[in-house]
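Here you go, one structure.
A single protein chain has been omitted from the complex, and every remaining protein chain is retained in its original position.
The letters A and B name the chains in turn, as written, and every chain counts its residues from 1.
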Amino acid sequence: MSAWIDIIVESVIKSIVVILFLLAGFGYITLWERQILGRLQTRYGPIRVGPLGLFQPLADGLKLLLKEQISPRNVKLGIYLSAPALSLFVALMAFAIIPVGPPIYLFGKWRDLALANVNIGLLYLLAILSLGVYGIVLGAWSSANRYSLLGGLRSGAQMISYELALGLALLAVVLLAGTLSPMGIVEAQHRPGMTWFVFLQPIGFFLLVVGGFAETNRAPFDLVEAEQELIGGYFTEYGGMRWGLFMMAEYMNMMTVSALVATLFLGGWVGIGTGIIWNVTTAPWRQLIGVAWFLLKMGLFIFFYIWVRATLPRIRYDQLMEFGWKILLPLAVVNLLLTALFVSLS
Amino acid sequence: MTVVASIVFYVAAAIAILGGIGVVSARSPMYSGLSLILTLSQLAVLFLLLGAQFIAAAQILIYAGAVMVLFLFVIALLGVEAYPFLGRHLPGQRPLSVALAAILLAGVIFFVAENPRAITGAHSTVLQSGGNVEVFGRQLFTSFFFPFELTAPLLIVAMIGAVALSRSRRGDTNA
Partner (left out) sequence: MIVAVIHINVTLADWGSVLPELIIAGGMLLLMLVDVFVPGKKVNLTTWLTLIILALAFAASWNLWRTGGMASALYGTVTSDRFAMFFDFSILISAALAVLISPGYISTSAFDSGEYYALILGAVLGMMLMAAGLSLMVLFIALELLSLALYILSGFERFRPRSQEAGFKYFLLSSFASAFLLYGFALLYGVTGSTSLIKISTCLAGHAHGCSAAATSSPLLYIGIGLMLVGFAFKVSIVPFHMWTPDVYEGAPTPVTAFMSVATKAALFAAFIRVFSMSLSTVESHWYGALWALAIATMVVGNIAALAQSNMKRLLAYSGIAHAGYILVAMAANNALGQSAVAFYFLAYTFMNIGAFVFVAYLETTGRAGDEIASYRGIFYRNPALALPMAIFMFSLAGFPPTAGFFAKYVAFQAAVQAGHVDLVVVGVITSLVSVVYYLRVVAVMFLQPAEEAAPVEQPVPPEQPPAVEQVPASAEPVTRPQLPWNIDVGIWTAALGSIVLGIIPTGLLTYASESVTAVRALFGLP
């Protein structure tokens, strides 16, 4: 029974840490994004609130919370209110399987630095990602607003279309690693004769990056919320913290995708000073180096996200669909075939 | 372990049943669809409890994540609420459906009561023989290899049909 309690306590602690991490991450990525965008456009971002603008996210959060919460007259209230929460819920769930570092030996047991190390890992991730569309579609539908509905439908079509390519890209990685577990995939990248999958699977990497951008509705695939055409799309009718929840979900999804890229293609937590086999040492601080490496890789990719936003224009809807179905999908299939061929021959 | 598992089971089962009732009783097709999603997601939880992780994930990924999204799409796009005939039923439809469901339920209950091993037996063999995905894959590519391959022509036919039926007529300029 005590083992059981141990598991529950461990899970609760991990959950709290992950949620806090994601919340803080959300706040500071928005800040970071605005500052980087500012720099790229030869201006300063928000730097006045606190030193280097570090209190800006707190101020933003406070403002959102204090705003009046308006519900338009014709909304389907139940769904209207639950849609942002659903979005956030899904975004939080997705991070659960990401291993942020090597297992740590604490209190007489090896403990994974992932919320859950399930053997269907990537499938779980795909399943959760596929649920992400509901928050948006439902929010859009319940708002009783044409712009919202259009945005929601665009988003639904976009996410379903790009999920295919994304799934096939992940499948190629799975074939190469021989396992669905993210932990196992990190390990597989450091077996003798292997290297980071970004080198072995350049096409898969490309697919995951593009698919990840589309899944998170980020520029240049952000025509879901295109301000100029759709006045914000699915969150047109949302204000205050309800809108904030949608934003949170978007940024958390960005973090999840970045973490996924780091895990699957950039060698996960492994870097200089961590050792390639993780359990060479029982000293917890050595493992923390791994966590640092992981955050660094993840951060780099988030920077990439922002950089792309500042650089590329939004693409048109039909271009988006053509690109997804006529280029990405065939590419993903070919990539999968080549990988399968490679694996079966070696 | 068993206590927690039972609690999870009862909660998930209750929600699944509520969702099922919601599907048939909701006035608006949108809420029917949402109830179905609820039921499907709870079924996934039940599969997890049975140790069938792959099926649980597939349940979410395919049914909740893809099929139902399209359902909601159609409902949202058509604005189905506007069609008055949707609320109507055939005469005697409700009592009949309740009766048929009751017969089915009774059958299942009798079957389980007669041989409870039929329920618990398969579960343990799957768990023993290693990873769930692996067992599934092994079955798929041996015993059920041929039916699996057959889905290819099925999908091709579906694709031909979808393209041919939705295409505008030959000779149209915007074809």
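The definition used in the following text is that a contact is a pair of C-beta atoms (placed from the backbone, for glycine too) under 8 Å apart; a residue touches a chain by one contact, two chains touch by 3 or more.
Predicted model, so just to flag it, every value in this text is computed and none were measured.
Although one chain is not drawn, the whole complex shows that of B:Val3, B:Leu90 or B:Leu165 it is B:Leu165 that touches it.
If you put the hidden chain back, the residue from B:Val24, B:Leu70, B:Leu96 or B:Val157 that touches it is B:Val157. If you put the missing chain back, the residues of chain B touching it would be 103-104, 106-108, 110-111, 114-115, 117-118, 121-122, 134, 137-138, 141-147, 150-151, 153-154, 156-158, 160-161, 163-165, 167-171.
Everything that follows uses one rule, which is that only the chains that are shown with their structure count from here on.
Within the complex, the chain A residues that touch chain B are 4, 76, 79, 118-120, 123-124, 126-131, 133-134, 137-138, 140-141, 149, 152-153, 156-157, 160, 163, 180.
Remark: chain B residues 1, 4, 30, 34, 37, 53-54, 56-58, 60-61, 64-66, 69-70, 72-73, 76-77, 131-133 touch chain A in the complex.
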